[in-house]
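Of the protein chains in this complex, one is absent; all others appear in place.
As written, the chains take the letters A and B, and residue 1 is the first residue of each chain.
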Amino acid sequence: MQIAISLEDNGGMDAKASSIFGRCAFFMIVDSESEVFEIKANTARQASGGAGIQAAQWIIDRGVTAVITGNLGPKAFDVLSTGKIAAFKHNGGSANDALKAYQQDALESLIAPNVSAHSGSK
Amino acid sequence: MVITIASGKGGTGKTTVAVNLAQSLVQNNVRKTHLIDCDVEAPNAALFLNPDIDENKSVERMLPVIDPEKCTACGTCAQVCQYNALAVAGGKVLFFKELCHACGSCALQCPEGAIREVPEQVGLLESGHKERLRFAQGTLEIGFSSPTPVIRALKKWAITEPSKEIYILDASPGASCPVVETIRDSDFLLFVTEPTPFGLHDLKVVVALNQKEFHLPAGIIINKSGAQDGLIEEFAAQVNLPILMRIPLARQLAEAYAEGKLFIDVQPQLRSDFLAAYQRIGDLITASQDKT
Partner (left out) sequence: MKEILIISGKGGTGKTTVTASLADLAAQKYQLVMADADVDAANLEILVNPTVEKEYAFMAGNIAVIDQDSCTLCGRCAQVCHFDAVRETDDAPYYIDPAYCEGCLSCVHQCPVDAIKVHNHQSGEWYRSKSPYGPLFHANLYPGEENSGKLVTVIKESARAFGEDSCKDFLLIDGPPGIGCPVTAALNGVDIAVIVSEPTPTGFHDMRRVKAAADFFHIPTLLVINKHDLNLKMEDTMRKYAGEKNIPVIGVIPYDEHIVHAQSLYQPITQTLHARYQPIFQQLWEQIRLHIGM
């Protein structure tokens, strides 16, 4: 399964997981079984508005089936859930920590937006 | 003749000047005069004027509606939308109205012709009169971010004889898009400022706007005038802008304002000052036309 993880930097598996979704710096796309990954700069970061929507669209277009992030606002959540993408909240730590926790089913599922619009880094 | 009143800073007295100038002209039987309140986010002139409203008109923008029968969820609309108002997920199109700029791009680009545009009200225009003064205003619906289309529609509706009649336009504070839209196609820019560092700072911004975009003849009215007028006078001299009038800083005037009264009723000599300013504005417009 392809998983997306929002990141603050592009330091590979040691990169810090970002609590921001729409305007995070990078996304890691990783295969949850083989752990093969790539990291891409988040193009939605520069958006005037709807950054969460744009990031969610980008993720859907890449065939990702689950997202691990921190804060998910209502619009981004809407797009992801309509696309049947599962969303999870990480516990801080690195991309590797987030991936391991996902593999062990130890992550909190996000079944509703957990922040109001534009709460980014709160 | 179209005179736009701008300031950069909020609260310097644009609306006060607009209303008092308009009333001075009307009371002195100058040409047919209109006051147009272009501060559509927070139109205030009517609070001083209490006009009778005879007509109104809604301002609409066109929003996309997707026909699910024709839509193939190809994703083109989401790709062309520059504002992220559209997303395609799970075979469905999601539309986020608050982000839509009503540009029509998605409808134009949809390869299946599945998008049609329907109107949505973004503002309301009203016109009327207070005795012989004609009045019009626009009000932006709360929740819509862009005042520009409402201002554009208001001017188009209300300004019918710009070469025969006098139109005084009250702009919103600032110097960005709504102010640009208000100033567009005017004959003269009347800057209202106050002799404080705030007033000067923000005056410079609108003066720069005029120098960059419009090159209109312009002049300054100093409101809350007093010992520190030098701050403004110095700048005005540097940029060659005449000071057309001063309204003193006076508790009596502040209280009159707080009660919604006209300054020209409380200090009648201001009426002749406004008329003199108007004469000079006419001269400055003519002089600038002679140059070109």
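Keep in mind that, in the parts below, contacts are C-beta pairs under 8 Å (C-beta built on N, C-alpha and C of every residue); 3 or more make two chains touch, one makes a residue touch a chain.
Fair warning: this is a prediction, and the values are worked out from it, not measured in the lab.
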Missing-chain contact, candidates B:Leu125, B:Leu190 or B:Leu209, resolves to B:Leu209
Cross-chain touch to the chain not pictured, restricted to B:Val180, B:Val266 or B:Ile285, is B:Val180
Even though one chain is not shown, subunit B touches it at residues 8-12, 15, 39, 41-42, 44, 47-48, 62, 80, 82-83, 101-105, 108-109, 140, 142-143, 145-148, 152, 172-178, 180, 194, 196-198, 201-202, 205-206, 208-209, 212-213, 224, 226-228, 231, 249, 251, 254-255, 257-260
Missing-chain contacts on subunit A, rising order, are 23, 46, 48-49, 116-122
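Operating definition for what follows: only the chains that are shown with their structure count from here on.
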Dist(centroid_CA(subunit A), centroid_CA(subunit B)) in Å evaluates to 43
The subunit A residues in contact with subunit B across the complex are 44, 47-51, 53-54, 56-57, 60-61, 75, 78-80, 82-85
The answer for subunit B against subunit A in the complex is residues 75, 78, 83-85, 87-90, 92, 94, 96, 99
